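Worksheet: one structure, shown below.
What you see is the complex with one protein chain gone and the rest in place.
To keep things simple, chains are lettered A, B and C as they appear, and every chain counts its residues starting from 1.
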Amino acid sequence: MTTKDMAKITINLVVIYVLGGLLLAFVYAKTSPIMFVKAKEEKEAALKTMMPEADKIEHLGDWEPHHKHAGYYAAKKGDEEIGYIVEGFGKGYSSYINLLVSVDKNFTVQKINVLHHAETPGLGDEIEKDYFQKQFAGKTLDTLVVIKGDTPDKIQAISGATISSRAVTEDGVKNGVKMLMEKLSGGQEKKEEGGHGVKEGEIEEHKEGHGETEGKENEHGSHS
Amino acid sequence: MDFNKLFQLIVAASLINNFVFTRFLGLCIFFGVTKKMETSVGMSITFTAVMVISAALNWVIYKFIMVPMDITFLKIIVFIGVIAALVQSADTIMKKLSPALYYKLGIYLALITTNCIILAVPLINSGENYNFFESMAFGVGSGLGFALALIIMASIREKLELADIPAPFRGLPISFIVAGLIALAFTGFSGLITL
Amino acid sequence: MATEAKTHPLVVSVSPHVRDEESIARIMWTVNFALLPAFLMSVYYFGPRAVYVTGLCILTAFLSEHIYQKALNKKITSNDGSAVLTGLLLGMNLPSSVPFYIPIVGSFVAVVITKMLFGGLGYNIFNPALIGRAFLLLTWPKLMTIWVEPTAKFIALDAKTTATPLGILKEEGVARLMEVFGDKMSLYSSLLMGNRAGSLGETSAIALLIGAAFLLYKKYITWHIPLSFIGTAAVIAWLFGGKEGFLTGDPIAHILSGGMILGAFFMATDYVTCPTIRKGQIIFGIGCGAITMLIRLKGGFPEGVMFAILLMNCFAPLIDRNVAPKQFGAVKKKEEKK
Partner (left out) sequence: MAHTHKTNWELIKNGMFSENTIFKMAISLCPSIAVTNSLKNGFFMGVSVIFVQTMVNLTVSLIRNFINPKIRIPIFMMVIAGYVSLIDMSMAAFARPVYKQIGLYIQLIVAFASIFARAEVFAVKNKIIPSIADGLGMGIGFFLAMIVISFFRELLGKGALWGFPIVQGNPLLIMVLPAGGFFAVGLLMGFFNWLDARMAAKREAAAAIETA
């Protein structure tokens, strides 16, 4: 191979790669802001549906259930705090169940919403269903207990999926509410320093995993 | 370093989320080379080795070059480039150092570059934010899982050679059905580890 | 196995079991017969539904094989007892409460996809009845896990649903299990007799053991797989099964509950899908036992026998390949297995 050939090949490669790189950089510059905005909007919309009567949702702080990153928020109507929303994780049958819980000012559960999970199709994945989630309205720490069979005031387990039902109820939701109570009760009038000035526009963006492939990094589940 | 977690990652990647049976990657190779046991074994060894080395190499490049420079959007191009370069140099080195080994495994190297399973490992590692040792563990687990799948499949297909399979199902279709049945059996591992 | 001589003009013998078709039929019908005590116990405990579910399974299995062979102009072998055995085993692996389409779909998958597509009896890689059951478990997980309390009344009108002993153990722990059954001895006797929730044919350990003893006596099965299977499971259950730590497990409860007896004697020993060499069979049995206990103690499912046998079915050709004797003479020796 002569020097001339070498030079030609090199130029060839460099030109293509530089062109391609530039093109991609251009596309990236155009699409990535949209992606971030959309992701943020999604998150806000998800929080909003947890407490539809609120007109503002404020980020109060973060906590780490199962060594995963999750946030908690205050829902406000005008200047008045009408409730709180917390993101939680429950250790389920084959995945960590990511969910949102909204509570009123007395820490009574209003609503829950399962965001992501990989529980067994046909059994555990019924935690997504309304009939299961509706049971949570009006529950408090004492009544967040899973019962097999009919129950008027507790949570009835999905038949054949007790582990997933428990993960949602006694791990995800209960621990979320507990954490909120510890952090917030008694101090409701106080302005949270950490949360001050953090408006919804600054809600932190979570890095999206790849769908159902695997959960986010976590320590081994030493919890029972 | 948390050995328990690394062990879980290996088990999860090889058995529970087996690349072939639950993630459906590497299917072309899986169906392509399992006609013979010998090729399957060769492929398994080569793949596992390349997978682990490429996981390590790509992790370093991603962490120390791409993230600081904020060019993670080029990761597909960079990863595939690194793998191609790795395979090419492995080819050259092997030819020089151990012609016998090259004679045995060299032909599989050429097939590796355009294989999704090799590329998937660094992509998943970066997507999951694994640290260096976790990335290595994931690479090892994935490689072992793929090797297991190849070897099981090869032994079953050898047995099927003599079977009176209806003509339209001979070859690939029956192999897909075998893979489905193996996937059915592998479901038994689900729930072993919560990820 | 011997059918290959008929279907292939060119005879390539893969297996050491060269038999004529008559002996295949005799073996198959004998195994069916050996399952009779367990079937009768299931009728005693679960009533007419046991007959209904098992009957549907057998009928569908038989018809699927018959129609398939007719349609493809193959030699009709549907009355050699193997289709009936598949149907019977599948029926014994189902809960009594399933709707009619479950036995039908399960038998169809078992016979057509697992056996006929591979060229019929002798070529299937997996145990057909177990594939049928695994398919059903993943397809209708809820319907397949509704267990009915045995009533021991012939007509049970008010069938109550309940959990299987292994289900209770998995989800609520050993204390609750004792609460349900009283004490250890009454737990054992319930498990032994079959007075507990579970699949139709797996509940009565004693009836299964009678059938198994008959098969062992007739030398249609050997001790290798059942013993290594149950032995391994027992050791693991004893070592790791206990709540209080090492060596506190209860191996007897683990052996008698779930489908271990049925699986170890009647399904793992299926001579088509297990290794042909004795040493291979022992490895196969150990693998089955180990995976069963891994799933029971650590996995997501309460019962692991089905998955364990299916997983070891995957490995059977590999085991055969690696422990196969070198001299041809050893292969020729007529080995009685089932």
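A few notes on this one:
One rule holds in what follows: a contact is a pair of C-beta atoms (placed from the backbone, for glycine too) under 8 Å apart; a residue touches a chain by one contact, two chains touch by 3 or more.
Keep in mind it's a predicted model, so treat the numbers as computed, not measured.
Considering the complete complex, the chain that is not shown touches A, B, C.
Among B:Val33, B:Val50, B:Leu86 or B:Ala120, only B:Ala120 touches the chain left out of the display.
Taking the complete complex into account, residues 21-28, 31, 73-74, 76-77, 80-81, 84, 114-116, 118-120, 123-124, 127, 166-169, 172-177, 179-181, 183-184, 187 of chain B touch the chain not shown.
Contact residues of chain A toward the unshown chain are 8-9, 12-13, 16-17, 20, 23-24, 27-28, 31-32, 34-35, 38-39, 42, 121-122, 208, 210-213. In the full complex, the hidden chain is touched by chain C at residues 105, 113, 135, 138-141, 143.
We adopt the following convention: only the chains that are shown with their structure count from here on.
Comparing chain pairs A-B and B-C by the number of C-beta pairs in contact, the larger count belongs to B-C.
Rounded to a whole number, the gap between the C-alpha centres of chain B and chain C is 34 angstrom.
Residues of chain C found to touch two or more other chains are 138, 300.
Counting partner chains per residue, chain B has residues 190-191 touching two or more of them. Considering their complex, residues 4, 7-8, 12, 14, 72, 113-114, 117-120, 123, 125-126, 131, 134-135, 138, 291, 294-295, 298-301, 304, 306-308, 310-311, 313-315, 317-318, 320-321 of chain C touch chain B.
Of all residues in chain A, only 93-94, 120-123, 159-160, 162-163 touch chain C in the complex they form.
Those residues of chain B that touch chain A in the shared complex are 2, 4-5, 8, 12, 17, 23, 73-74, 77, 123-124, 127-130, 134, 190-191, 194-195.
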